[in-house]
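Read the structure below first, then the notes.
A single protein chain has been omitted from the complex, and every remaining protein chain is retained in its original position.
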Amino acid sequence: MSTAAQTHVKAGKAPRTLTDKAPRKPWTPSQIVLTLLATAVSAVFLAPLVWALFTSLKSETEAVEVPTHWLPKDWTTQAWQAIFETGNITNWFVNSFVVSVCVTAVVLSVSALAGYGFARTEFRGKNLLLGLVMTGLMVSPAVLGVPLFTTVQQMGMVDTYWGMILPQCAPAAMVYILYKFFQGIPRELEEAAFIDGAGRWRVFFTIVLPLSRPSLAAVGIFTFIASWNNFLWPYMVTNNPDLMTMPNGIATVMNSYGIQWAQLMAGGLMAGLPLIVVFVFFQRQIVAGVAHTGLAGQ
Amino acid sequence: MAPEQMGQGMGRPGLDRRHFLAGLGGLTVAGSLGFAALGTGADALASGADTRVRYWNLFSGGDGYNMIAMLDAFRAANPDIDVKDSTLQWGSPFYTKLAMAAAGNRAPDLGVMHLGRVTGFSPGRLLDPWDVDLLAKYGVRQADFNPELWKRAVVDGTLYALPLDIHVQLCFYRKDVLKKAGLLGDDGKMVAVTSVDEWFDVLKEAKKATKKGLQTIGMWSSDQNFQWWFFVAFYTQLGGTWFDDADTEVTFDTDKATQVLEFLRRHVTDGYSDPGFAGGAGAEQFVNGGPFVWEGNWSVPVFDGAKIEYGATPLPPVFGKQATHAESHSFVLPHQADRGGAANEGAHQLAAYIVQHAQQWAAGGHIPAYTPTLTTAAYQKMNPQSEYVSAMDHQATEPKVWFAGSTGILAQRVGPIVVSATLGSAEPDAAARSMKSTLTELLAMKNPMDGKTAAQGGAVA
Partner (left out) sequence: MTTSAQTVIAPSRARTAAAGATVRRKQGFQHGGWFVAPFLALFALFVIWPLLRGFYLSFTDANISGDATSFVGLDNYREALDDPLVWESLGNSAYFTLLVVPCITVLAFLLAMLAHHIERGKWLWRLCFFAPFLLPSTVAANLWQWLFNPGTGMINFVFGGETPWLTDKSYAMLAVVVCTLWWTVGFSFLLYLAALQGIPAHLYEAAKLDGANAWHRMVHITLPMLRNITGLVLALQILASLQVFDQAVVMMDFLPGPEGSTRTFVQYTLEEGFTSYRVGYASAISIIFFVIIAAVALARMWLLRNREEGGR
């Protein structure tokens, strides 16, 4: 039953996967023009990253030499060595990882439960609460940073992992996305299970969750990216350089004593490359995840 | 960003983190992955030392390295005192942490602040006074400090801050370029300048000797903090004042201010300072062979690292009198309801030790506040530090009011006006008037920490 249901749901509701495999076609003039155009645009998009890479392989003095030049005259990895030897960058990397993994795990659990609760169960005040969640869509650390900070401060969570993680764990948007998705699952599937004597929780775990894998993956991927890249909140809530995440450490600590561009670029690549490498391997899932999460706002 | 802008970071010690870990131990992912970082508070408790001093400092980078070396030296000399230092980073919530820790009675035994911020930080309520006798016991006396500097640390007759250093704005110059331009004296130092005209003559000669594509002087012309600091320096050279003694009247002299603003502006209009290199690129131009840059003394390690031939003097006394902008890192005692006992004495001892052993600190370009250090042979040998040590006696500082201090409200409100004049989007005289009206507004403003205006605050030493 579950297989049939899965295919059903996939065809009906899941996002269309952005397929890579178009049939081979001959090179028409228009295709040649498009390819050239795409190459040019891609070059523009990648140039900043390439420039960062070259800069990181120069000495600090060569990096700021006037006039500037693309390729290092003396290739050196001193900037890369320096960030590993003197900086806290490995700490930051671990912190980013811990925070993003925790945030993703908590967000997935609570928003799947809540999305299902709102979509499929009845309880007093549900509509009111749903309205409240919609209000939550408009609240972010950018909008209410100061009161949120004083709240977290009162809880004694400034400069702790908890202070960084928990406030990122109540994303109304993710609940809303999963709520919409669960609403789309045919009720009959669950009703059949109830008649067979299954309880709500079992139905949720054995029928609903397996059907929702693509949506959950989408939410998870999106949450991970957002959390890995989050700057504002970790910036507000941490001062201890040992506890900082990558984006925060690079922007605050590495910038603080006169910018050393080669090191800064090396650090930036360290922060950015993991996701880009992951993207190369899991492109299909990530693209579907981001597109699906975004499209769910419709 | 310069250390000036970084303020002082304060944070919570590890105990609370452990507490939360215990409370929320169910989240095992965090537990297993993050224990190393979360549990850092435990080792300090476990150590066998008699006295534990918790110390929050804000120094990272080269300063952090120097501070840790000094702490280690202290630890080696005083094995019975366990120093638990937390290094924190400048960031917006930073004073919040110190303030709330002090208000909530969770403050560390010792902290660091910019001296200019002390007045605004509710001394007496959020800061505890220093025990001068205890400091004397550990070898630190008022007589060992520049009197003006000491005065800034005193609020209502009580010492609330112990200065560690002063950090000043300097005129860095390239010896190789100045030599070519004939501007280097026999002693290998830049020729003395005593007037505006002389200064622009120097720039004129230097420009001729400068490589194409480089500006003559970098002066952070678009940066509200630096421009404000330079303004303070030159305005002080002119003998300008800010407020009367009671902090009830604005005594700001718009004519003098106009003179300073015109002077700053002229660097741009005469083509010596290129607005295109207005920010941190000024230092890069200097490394590439630009003859001058005005920078904080914290650039010393940067230029040392670039291996260039350079010297540094205080900002030129173009208006006749020596004066250059100075701020100061100082030790403070965040308020603890039950301050006293061994931890408090340990905090005094530690602060006194570091102040007296600041030779290493000078490597970061800062001028040690403890004057006996300045006459030692070791310090005299340091270059260019020994060349600008005289800045200690010619400090130009912001007025001593609650809204002043490193990157405080004053700099935030007035700095942009100076920039607008320097870059030419406002006429110098109009900018001077606008500065005066801003100062008037600020004087009427209430300090959010205690609801008092500058006059009511009675922050006059």
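All chains are identified by letter, namely A and B, in their written order; residue positions are counted from 1 within each chain.
Here is the rule we go by: contacts are C-beta pairs under 8 Å (C-beta built on N, C-alpha and C of every residue); 3 or more make two chains touch, one makes a residue touch a chain.
Owing to the predicted nature of the structure, the values given are computational and were not obtained by experimental measurement.
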With the full complex in mind, choose from B:N66, B:S86 or B:N225 the residue touching the hidden chain.
B:N225
Answer key for B:L58, B:V419 or B:A432 versus the chain not shown reads B:V419
Please identify which residue in B:D109, B:D128 or B:E284 touches the non-displayed chain.
B:E284
Can you name the residues of chain A that touch the chain not displayed here?
15-16, 18-20, 22, 25, 31, 34-35, 37-38, 41-42, 45-49, 51-52, 55, 63-68, 106, 109-111, 113-114, 116-118, 120-123, 126, 129, 132-133, 135-140, 142-154, 166-167, 169-170, 172, 175, 190-191, 194-195, 197-204, 225, 228-232, 236, 246-248, 250-252, 255, 261, 264-265, 268, 271-272, 275-276, 279-280, 283, 287, 290-292, 294-295, 297-298
Where does chain B touch the missing chain, residue by residue?
1, 5, 92-96, 99-100, 102-104, 120, 122, 126, 213, 221-225, 274-281, 284-285, 288, 407-409, 412, 416, 419-420, 423, 425, 448-449, 451
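The rule is simple: only the chains that are shown with their structure count from here on.
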Where the CA atoms of chain A average out and where those of chain B average out, how many Å apart are those spots?
39
Of chain A, residues touching chain B in the complex:
60-61, 64-67, 91, 94-95, 97-98, 101-102, 105-106, 149-150, 153, 156-162, 165, 235-244, 252-253, 255-259
Note which residues of chain B are touching chain A in the complex, please.
1-3, 6, 9-12, 16-17, 19-20, 24, 27, 29-30, 33-34, 37-38, 40, 60-63, 86-94, 96-97, 100, 213-214, 280, 283-285, 287-288, 298-299, 301-302, 305-307
